[in-house]
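With one protein chain removed, the remaining protein chains of the complex are shown where they sit.
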Amino acid sequence: MFQTIIEPRVSETDGVGHINNTTIPIWLEGGRNQLFSLFNPELSFQNWKMIILKTTIEYKAQIYYGQNVEIRCWIKRIGNSSLELYEEIWQKEKLTVQANTIYVNLNVQENKSEVISDDIRRELEKHMYKN
Amino acid sequence: MFQTIIEPRVSETDGVGHINNTTIPIWLEGGRNQLFSLFNPELSFQNWKMIILKTTIEYKAQIYYGQNVEIRCWIKRIGNSSLELYEEIWQKEKLTVQANTIYVNLNVQENKSEVISDDIRRELEKHMYKN
Amino acid sequence: MFQTIIEPRVSETDGVGHINNTTIPIWLEGGRNQLFSLFNPELSFQNWKMIILKTTIEYKAQIYYGQNVEIRCWIKRIGNSSLELYEEIWQKEKLTVQANTIYVNLNVQENKSEVISDDIRRELEKHMYKN
Partner (left out) sequence: MFQTIIEPRVSETDGVGHINNTTIPIWLEGGRNQLFSLFNPELSFQNWKMIILKTTIEYKAQIYYGQNVEIRCWIKRIGNSSLELYEEIWQKEKLTVQANTIYVNLNVQENKSEVISDDIRRELEKHMYKN
């Protein structure tokens, strides 16, 4: 899996006193930097590849300011030109968020999906989720 | 439905050149202010009621800086203590986002779900989604 | 002046219970959309002109969720290729934020500052701040 440690910020909380729910997709995307660089090693926005199609986020427990969180991102399914992620957010040994997210490998300039190459496929397979 | 017009900000775009996908949950939550005040007329964070459980967001088309967007929020289902929203984001007569979101009516101080009152139920029913 | 009405979002508050201080620059930038379109009528990121050099923000009073705010943006000084803004944020007839911000008119592709044209200068002069 791709693993990312994040230190929560005051600005990511809300008046109710916890991390605001809209912070979660921001953190999840932050946990995909290694995935993005697999498809686009120079991380160039002109040649950006990974475009999000759909995400489902389940909020299992509140997340608090003052303790680091860990983002875990696995590959759940590799399609022809798309892939599905399964992601978790943990804080102090508690599972707080589960998410499923679908990306397409898009040639942004031509607005056409592209087949995921065998090289990338082999690299993705190292991060497969196993139940 | 609850309708909200939003003027996109530069800070809500990303390097690929469109509105970033993490902006969408922020806008959707912004489109729920009237819903929140139904459950909590003084909008007090101490007596906050609506806690998000799950959201599914489908990204149908890119959204651009420079044109207002419209958030449409309907009630799709009213449960005992929870409710489901169906939401759309439109830009220039194009449907760009569809979302389904489940909230629970929680007494935050006691961390207990509460039955949705008949008064609120009647008000919610004015905003029901009809296929 | 350029005037923008903003409806605060839950995600823009923080655990202390007010609008978080980092939301203010986001709102101020949101209040400059008309200014940006003066320099770049199609609001194209490829031909973006206005690059921020410096900002000073004074926090005079807390801002609360649940009441609209008004952003007021004046031109304070027009230089050869730069300009200075004076901005205020009001909520319920209370001045909550004062800011001074310097932008340069930059040709982003060549990374060179450009003289502000007479046409734009005349338009900017309609929005001058008068003590």
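Structural remarks
So that you can tell them apart, the chains are marked A, B and C in the order they are listed, and the count of residues begins at 1 in each.
In this text, contacts are C-beta pairs under 8 Å (C-beta built on N, C-alpha and C of every residue); 3 or more make two chains touch, one makes a residue touch a chain.
Predicted model, so just to flag it, every value in this text is computed and none were measured.
Residue in contact with the omitted chain (choice from C:Leu53, C:Val115 or C:Met128): C:Leu53. Residues of chain C in touch with the missing chain: 14-17, 21-22, 24-26, 29, 45, 48, 51-59, 108. On the side of chain B, touch with the chain left out of the figure occurs at residues 10-11, 13-18, 20, 22-23, 65. Residues touching the missing chain, restricted to chain A, are 4, 7, 9-11, 13, 17, 26, 29-30, 33, 36-37, 42-43, 45, 65-66 (touch as defined at the top).
Operating definition for what follows: only the chains that are shown with their structure count from here on.
Superposition on CA atoms relates chain A and chain C by a rotation of 180 degrees, given as a multiple of 5.
With centres defined as mean CA coordinates, chain B is found 22 Å away from chain A. The centroid of the Cα atoms in chain A and the matching centroid in chain C are 33 Å apart. We define each chain's centre as the mean of its Cα atoms; on that basis chain B and chain C are separated by 28 Å. Multi-chain contact residues of chain A (touching two or more other chains) are listed as 14-17, 21-22.
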